[in-house]
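Okay, so here's the structure we're looking at.
One protein chain omitted, others in place.
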Amino acid sequence: MIRHIIFNLLQVLVVMAFAPLVTGVVNRLKEIVQSKHGPSIFQPYRDLWKLFHKDEIVSEESSWIFRFTPYIVFVTPIFVALLIPVLTNYPLFFAFMGDMIGGGFVLALGGFFATLAAVDTANPYGPMGASRTRMVGFLAEPVFMIVFFTVSFVAGSTIPYIVQEKWVTPLANFFTPAHVLLMLAFLMLILAEGGRIPVDNPAGHFELAMIDESKSLEYSGRGFALMKWGGQMKFFVLICIFLNVLVTPWGLASGQTIGAVLLAIPLVLFKIFCFLLVLVVIESSLSKLRLFRITEFLGAAFITSVAAMITRVFLP
Amino acid sequence: MSGMNQLLENLNALAAGLFLLTAFGIVAMRQVRGCLNLFIAQSLLLAASAALLGLRYGSAHLFGVAIVNVISKPIIIPWLLRKTAPAEIYTQREINQVLNIPTALLIALALAILSYFLGQPLLNAIAPEFRAPNVPIGIAGLLIGVFTLTVRREAVPLLLGLLMMENSAFLAGISMSRNLPLLVELAFATDGLIIVFISGVLIRAVQKHVGTTAVGELASLKEGATERAVKEAGK
Partner (left out) sequence: MSVLIILLLPLIAAALVCIPVKKYWASGVTVASSAAILILAARTALQVAAGNSIVSTSQLGLLKWISVDGLSVLILLLIAFVATTAAIYSIGYMAHEKLKPSKLRLYYANYNLFIFSMLAIPVLAEPTLVWIVVELTTLCSALLVSFENTREALEAAWKYVVLSLMGAGMALLGFLVLFAAMQASGGHGAYTWHGLVTAAPMMPPVLLQIAFLLILIGLGTKVGLVPMHTWLPDAHSQAPSPVCALLSGIETSAILYVILRMFPIMQASPHCHAETWALVFGLISVGVAAFLLLQVRDYKRMFAFSTVEHMGIILAAVGLGASAAGYGAMLQIVSHCVTKSFCFFAAGATLMAVGTREIPAVRGLVRKSPAAGVALVLGGLAITGAPPLAVFLSEFSILKAGLTQKHYVATGLLALFIVIAFFGIMLHINRMVFGVSENEKNGSPGPPEENHPGTQPVEKFNLPFSCRLALIVAAVPVLALGVYIPKPLHDLLTMAAAALTR
């Protein structure tokens, strides 16, 4: 019991510690693909350290929302990290505190506050980016729902650990059409929610074209560091949900000892690294979609997820 | 052994599921070349499904079907199209669609769900060893093919919609009716090639005399068409 609490907190520490590393590795890989040298993979850590030591400037026109949001954006992914399988494939102490839909809502809470904060200042680019983020968000909602409903229908429960046990652990399930199609749909979803190409350019500095980056335009110093870190953690959490719940349970610890759990850390990181390779290939070979084409992209994700649902629910 | 059979059946279901996805793609894809690539993928999936069913049920005849499909559709059809149709069609993108893409996709989805319901009585009437997800997906592909013919305007996607209908009917057929003589399969394949040839020639003629390959937009033949044409020419 105490052990489970410790493992849970270990999970959270892993998420907090390694989220910037994921961003650093992705950026480095993208640069390597473009035949450049690229920044060090630890650069995001240095950025965060630098930002924490800088002064913070807050606009006089903003309200408490502006000051409060970085904390919310930082805390919500941590909260979700308590609920999902990151290191172990058996439920931990806080696992039954919320299910996948609850986790989705908590992540959405963070996004909601980020949007409000972007509107809160008088910066013209903030609301522009905020409305676009909301558009992507509400188009992605049906996909989330259908994916969750399909896997919950099969597993008989909405708790991620149980879904992972029933859905993805039997190897025969790996090649079922529902599995492959759901993986495709959720991958498109990660691209949309994480603000990657083809939905949004994470490395772009052109404010008129920003979708996700615009929420942290006005922030500086500690607030900016918390927003950045929170965004990276959200991406990490989404990847964990994708890989551990939907793709394969490989690498997760099944033993109850601390050694097994510590061993799971490099294995899970290796799994995430493989996923990052795929992500980099996708990002380097596609170009950013025009804004109104995003509806088509997410429509295609929706169709894929519903096709998965059809092949699973209506199986002959 | 039954684990192997189960794996083959799962792989076959996977091929059928991806087939359905390519059917959706052909309805929605804007680029003509992308549509053609999706069609090639679809034919390869059909061949894969035939091969898997052949392995599962030990029917050498289905392997023949798979080979015929792999040779004729992904290889010969694009080659024929390049020879007969004018070269500009490959750079076309359909800008004005009849319905915008999300709506078209949603209707295609509704058709897929409908075809699952339509396929149920059919599945119940045939013996258990012939049941596979191929049948409802084949019917879905047929209905989506008919839908493609109504929504798309460019010539090559229309042609691919037609060929997709044949592919889907075949997908349903390989699981339901397995022992069609091989000669018939060969004749089907040749038939597909002739369709592409004639359509290619027609598209070239349309491009030459009318000036556009958006054949779906030609809608002037109604009562009094020749009168109006004469009036237009006289102005």
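Quick notes on this one:
Think of it as A and B in the order they're written, each chain with its own count starting at 1.
Criterion: a contact is a pair of C-beta atoms (placed from the backbone, for glycine too) under 8 Å apart; a residue touches a chain by one contact, two chains touch by 3 or more.
The model shown is predicted, which means the values in this text are computed figures rather than measured ones.
Remark: the absent chain touches shown chains B in the intact complex. Contact with the chain not shown here comes from a single listed residue; of B:Leu7, B:Ile67 or B:Leu202, that residue is B:Leu202.
Touching the missing chain, out of B:Ala60, B:Ala87 or B:Val184, is residue B:Val184. Of the residues in chain B, those that touch the hidden partner chain are 121-122, 124-127, 130, 138-139, 142, 145-146, 149, 155, 158, 162, 165-166, 168-170, 172-173, 176-180, 183-184, 187-188, 191, 194-195, 198-199, 201-202, 205-206, 209-210, 215, 218-221, 223-227, 229.
In this section, only the chains that are shown with their structure count from here on.
Chain centres here are Cα means. That of chain A falls 37 Å from that of chain B.
By the touch criterion stated above, chain B contacts chain A in their complex at residues 3, 6-7, 10-11, 13-14, 16-18, 20-21, 24, 28, 101-102, 105-106, 108-109, 112-113, 116, 119, 123, 131-133, 135-136.
Remark: chain A residues 172, 175-178, 180-181, 184, 295-296, 299-300, 302-304, 306-308, 310-311, 314-316 touch chain B in the complex.
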